[in-house]
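In this view, the complex is presented without one of its protein chains, the others remaining in place.
Order of writing sets the chain letters: A and B. Residues in each chain are counted from 1.
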Amino acid sequence: MAVAQRSPTARSLWDGQLGARLGGAIPYLLPALAVFVLFAYYPLLRVLYLSFTDADLLRSPRWVGLENYQKMLLSREFLGSLSVTTAFALAVTALEVGVGMALAFLMQAKTRFQSLLRGAIFAPVVVSTVSAGLIWQYMMNPNGGPLNAGLQAVGLPPLGWLTHPETALASVILISFWKGVGLPAVIYLAGLQAIPKELQEAARVDGATAWQVARRITIPLLAPTTMVVLFLSLVGTFQSYGLILVLRTEGGPVGATNLLGYHIYQNAFQYFQMGYACAVSVFLFLLLAGLAWVQFRLSERRVHYQ
Amino acid sequence: MNSKSRRWWGQLSLEGLSLLMALLFLAPLLWLFLGAFKAPDGLFGGPLLPQEWKWENFVEAWRSAPFGRFLLNSLVVSSLTTLSVGLTSALAAFALARMEFPFKPLAFVLALGTLMIPGDALLIPNFLTIRNFGWINSYWALIVPFAASGFGIFLLRNAFLQTPRELDDSARLDGATPLTFLFRILLPVNAPALSALSVLTFLSSWNALVWPFVATNRNEWRTAQVGLASFNNIEGNTNIPVVLAATFIVTVPVLLVYFLAQKWFIESAASSGLKG
Partner (left out) sequence: MGKHSRWMVALGVAAVLGTPGLAQSKPVEITLMYGLGGRLGEVIRATIDRYNKSQNEVVVRGEFADSYEGVLQKALAGIAAGQPAADLLQLEVALWPRLAAAGQLTDLSTLPGFKTMYDSFWPVFRRQTDPDSDGKIYAVPWNNSNPVTYYNPQLLQKAGFGAPPKRWTEYREFARKVKEATGVPALAIPAFPWVLEGAVFSNDGEMVRGGKLALNEPAALEVIETWTQMIRDGSAVVENANVTQDFVAGKVAITFQSVASRPGIKALAGDKFKTNVRVANLPYFKRPVVPVGGATLAIPKGIPQDHVLAAWKFIQWLNTPEQQLAWIKETNYVPVTRATNELRAFQSYLLTEQGLGQGMLQLPTARPRPADPGYVQAIQEIRKTLEDVWLNNRSVEPAINDLVSRTQSLFKQP
């Protein structure tokens, strides 16, 4: 940004030689846009249409206007699911941004365990969700699983983990974090690698502590990466439900792990309520779009200050 | 002396913390790894180490589905998807980061918006589309719908925006065309971002399950995750150690890709003298 302001002519460097401006950009955009239109936006329009119908995918859909949306907003299950999903998404996102960045610092540090650490943080990302479900089902067994054994060894009371309404969501958050933090950590690591070492070294020479360097120089320089991670985490966690399937909580106990993605899945493919599932999908899409918009406005402001 | 000992302690705590975090993240996987060698009755109740190392679990896992073909399919599909995503993202991100044109914000929003569409509702419309194209049971069905990624465009655009524009100036003075600039200079400079994108794309393609099931029904076109899924049934009538062994088989190739990409992006970032 700063560079662009210093030399405004550099901004449109590659425009002139490509003739008409839109015409110049189209060949670059077309491959991606074609895929998006065909496999995302065209079906999204169909979803939008179906959300106004009583589609069950068995008979031809009948127009019902806003009925699905009305049903959704009045449904206790949907509202419960929305609040569970929000808590889940915010918690996992906060963990992925905070701990993900911290882990990236650690992964960058020159230690004899560097490769081991880099492998270890990323390994859970690679393991299939089904296996992750098996592992954690076992780890979190309230009846003498390793986690409760550990708690009891240090004199703490055992927990119900996935089996109790009060701890089930926190357990799913923990598993999601373990399974997912490798991605933001790697993105942060890539961001760290791209920061010129000279900046940090110069500051160290000037007598700044490592913490000061991180806080004043590195973390602000990572702001664009944080934007990426924040955005991806939010968008991903609001939709995710794979773990719910493999942990076999079926959204429970008492709806404690009923994520919106699961709510959509159940309605579409178990309850024959495709129209309703489409309405919830449209809602989720709009919610995420709104969140992204807010995030971009906020980050734009911050980048300007900088 | 003082600062030297402080640095020594600092290094020691870094080493200790690194080891601790690595172990914390690996501990659950250790159970998976060791479990792959156990008999079913020793898995949940028995000691952590297998009483008898059952290598035959791996043989049985390998035999229980055509894993050779599945792995090959996964490799082809994931590699080609990664390549396409890299290409389409780089092109679009270049236009978004370096060109001025009407509707630019709209193009960017369209790219980002794809990340926000809940996937389940799209299954059936997309099934109809690929069916109309005659792509059921083909690599096309598994690759083309994922050949572009809003995330990729987002990531590379951000990286390109951060790359100093002085590079453009000097390249232009050397007479480079936009495409040579993009592929010879801009992308190599942004190798860390590109390799992060490649790892993530490869991974999500490798781990995809729902769509490959919908888009194929013959083993010739199915992927390794489908092989893994074939161990599940609702009655619990499954040899879990064999499932763990199969997980192992399916996971190792991706870890390998990760380590290669990681080595590459760290080296390319370190060796690029082009850094501003």
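Operating definition for what follows: a contact is a pair of C-beta atoms (placed from the backbone, for glycine too) under 8 Å apart; a residue touches a chain by one contact, two chains touch by 3 or more.
As the structure is a computational prediction, the values presented were derived from the model and not from experiment.
Within the entire complex, contacts from the absent chain reach the displayed chains A, B.
Which of B:20, B:128, B:179 or B:252 touches the hidden chain is settled by the complete complex: it is B:128. Mapped onto chain A, the footprint of the missing chain covers residues 54, 56-59, 76, 137-138, 141-145, 162-165, 247-255, 266, 269-272. Along chain B, the points of touch with the absent chain fall at residues 39-45, 64, 123-124, 127-128, 131, 209, 213-214, 217-218, 226, 229-239.
Operating definition for what follows: only the chains that are shown with their structure count from here on.
Our note on geometry: chain A versus chain B, Cα centroid distance of 15 Å, whole angstroms. Residues of chain A that touch chain B in their complex: 1, 3-4, 7, 10-15, 17-18, 21-22, 24-25, 27-29, 31-36, 38-44, 46-47, 50, 57, 103, 106, 109, 111-114, 116-131, 134-136, 138-139, 141, 146, 178, 183, 186-187, 189-191, 193-194, 196, 210, 224-225, 227-228, 231-232, 235, 239, 260-261, 264-265, 268-269, 274, 277-278, 280-281, 284-285, 288-289, 292. Contact residues on chain B toward chain A in their complex (touch as defined above): 10-11, 14-15, 17-19, 21-23, 25-26, 28-29, 31-32, 44, 87-89, 91-92, 94-95, 98-104, 107, 110-122, 124-126, 129, 144-148, 150-151, 153-155, 158-159, 161-162, 164-166, 168-169, 172, 177-178, 181, 190, 192-193, 195-196, 199-200, 203, 207, 225, 228-229, 232, 240, 243-244, 247, 250-251, 254-255, 258-259, 262, 265-266, 269-270, 275-276.
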